[in-house]
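Our next item is subunit A:
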Amino acid sequence: MSERHAVQMRGITKRYPRALANDRVDLDVEVGEVHAIVGENGAGKSTIMKVLYGLTPPDEGSISLWGKELSGHRPADAIREGVGMVHQHFMLVDTLTVAENVVLGAEPCSHGCLLDVAAARERVRQLSSEYGLSLDPDDLIENLSVGLEQRVEIVKVLYRGAKILILDEPTGVLTPQEVRELFVILRALREAGRTIIFITHKLEEVLELADRITVMRDGRVAGVVSAAATTKEELARMMVGRDVLLRVTREEARPGEPVLQVAGLSAIGRKGSHVLEGIDLEVRSGEILGVAGVQGNGQTELVEVITGLRRASAGSVTVCGRETTNRSPRQMRDLGVAHIPEDRQARGLVLGFTVAENLILGRHHRKPFSSRGLLSLDDIRTHAERLIEEHDLRPRDPDGDAGHLSGGNQQKLIVAREFDGGPALLVASQPTRGVDIGAIEFVHTSLLRMRDQGAAILLISAELTEIMTLSDSIAVMYGGKIVAQFEGGAVGEEELGVAMTGGAGASAGGSAVRSDGRPPRHEMGAR
Partner candidate 1 sequence: DQPGSTDGTLKVGMVFDVGGKGDKSFNDSAYRGLLHAADQFGVEHTEFEPGQDADRETGLRKLAQARYDVVIGVGFLFSDAMRKVAADYPDVKFACIDFDPRPGETLPDNLAGLRFREEEGSFLVGVIAGFFSETGRIGFIGGMDIPLIHKFEAGYIAGAKYANPAVSVTVAYTGTTPQAFADPAKGKELALLQYRRGVDVIYHAAGSTGNGVIEAAREVDRQAIGVDSNQNYMAPGNVLTSMVKRVDNAVLMTVRSVVEGNFHGGLREFGLADDGVGYAVDEYNEDLLTDEMLAFVEDARQAIIEGTVSVPKE
Partner candidate 2 sequence: MFELAVLDSALRMATPLILASLGGLFSERSGVVNIALEGILLTGAFASIVATYYTGNPWAGVFAGVFAGVLISLIHAIVSIVFKADQIVSGVAINLLAMGLTQFLTWIVWGSSANSPSVQGMAHWSLPEIWGPVARGVNVVISHYPPLVYVALILVAVSHVVLFRTPFGLRLRATGEHPEAVDTLGVSVHAMRFAGVLLSGAFAGLGGAFLALNTHQFVKNMSAGRGFIALAAMIFGKWSPGGALAACLLFGYAEAVQMGFQGQAVPTQFVQMIPYVLTMVALVGVIGRARPPAAIGKPY
């Protein structure tokens, strides 16, 4: 076993009931390097990291840390060996404070057995200032933005003295600025001699940060390359096994009549503050309006009000010339409003339902799926078979449980359902979050095709590239307000980024912004 290897994994195989998640995977990570792992959804990236961290026992294979072989280890052993992991889905307890989350499992004690809260606070403050993380140890997690939550995760790892940091898709939920700040932190950590493994779907990031890259496909290692010696195109080909369009081509828009008109729209949040304030928007048919913004600045609420999931406190929503403010979700759907929700598992799917049942969700009460209160099973099935065929959903089983689909296929299911039936207005919220480049390509092409067929599309995304690639015009939200509007193509990523943080020219500081300058955490549809 080599001295310079922080991690050596050999022949790791992990089977799940419906998937071979890792198939004889080898992974070498050198001491002090930034090692990226890329691959499509379901390629087995998270799994191999969970195996390394001791969360998931492998079925076969061996693992060595610092040249020493581990067997049957648990997270506690990994932590002791200096491994820390920031998970794809954050592992934070919402109802506890930052300090409590950080020390959980390795608590400082006073008086023998009591929790030493002061010491915990102090450590958090210290680590936070050391790496410029600006965290308040007494904040409740539920009040933090996603970016800050991630920093808490990093502090958790540092608090345990990790020498190997694993970050699973750390940038998926961050703004460009936050990504840049994260990279600064990660570089500082590398300077401090720590080894970093990070997983991402974003190839630019890989090339920017990583020293070496392991590409995974179908549970196997498709190759290991050095960042200096490869290109985006090559990586994409290795990941997908074919050439990929990294940028969709977009025709000029031919906008028609206004389909969605939003005027002076406001909404009140759970704590009585305005989460939306005086929003004005217009989307015409055959046009994509992109809404950019850091998560938690009212986008969620805007979508909810437009789709009838949340009440407006003032202002109006008009769809196809009809006033629809505060109509129910069903009425909105019946008017031809389709909605791709930002959180597919929480809102977009019923996980215990079959694929076929999920494919009629929202239209289940209408003909042909239902008449006089009875379901029409034949029509539901035919519909499912058609959509599965058209959208290449896998597996091709209308009776399979939607919960068993991969993330990408779950998203495709929702897209298939919402695109079907030619909606007049499509509200697409984070339509490609966490899906792989193959699926992104598919969703983007579909959105443009819908636009060209005359649908009006309101696209909400934290992904600037996505907004810039697809939008005919762009609105930027900050603190519950629209702070800037641009014509598509007439604005650069930098300029958008600045507007998103409430800077330069944007009238900053809506009442939704907390006194400490952070945007409030978005509130889920509490009506």
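Methods note: a residue touches a chain if its C-beta (ideal position, glycine included) is under 8 Å from a C-beta of that chain, and two chains touch if they have at least 3 such contacts; residues count from 1.
These made the cut because all candidates are chains of the complex that A comes from, given by their letters.
As the structure is a computational prediction, the values presented were derived from the model and not from experiment.
By the touch definition at the top, subunit A has one partner among 1 or 2 in this complex. Which number?
Spelled out: of the options 1 or 2, subunit A touches 2.
If we count contacts the way the header does, which residues on subunit A are in touch with candidate 2 in the complex?
53, 55, 74-80, 85, 87, 91-96, 100-101, 103-107, 109, 113-115, 156
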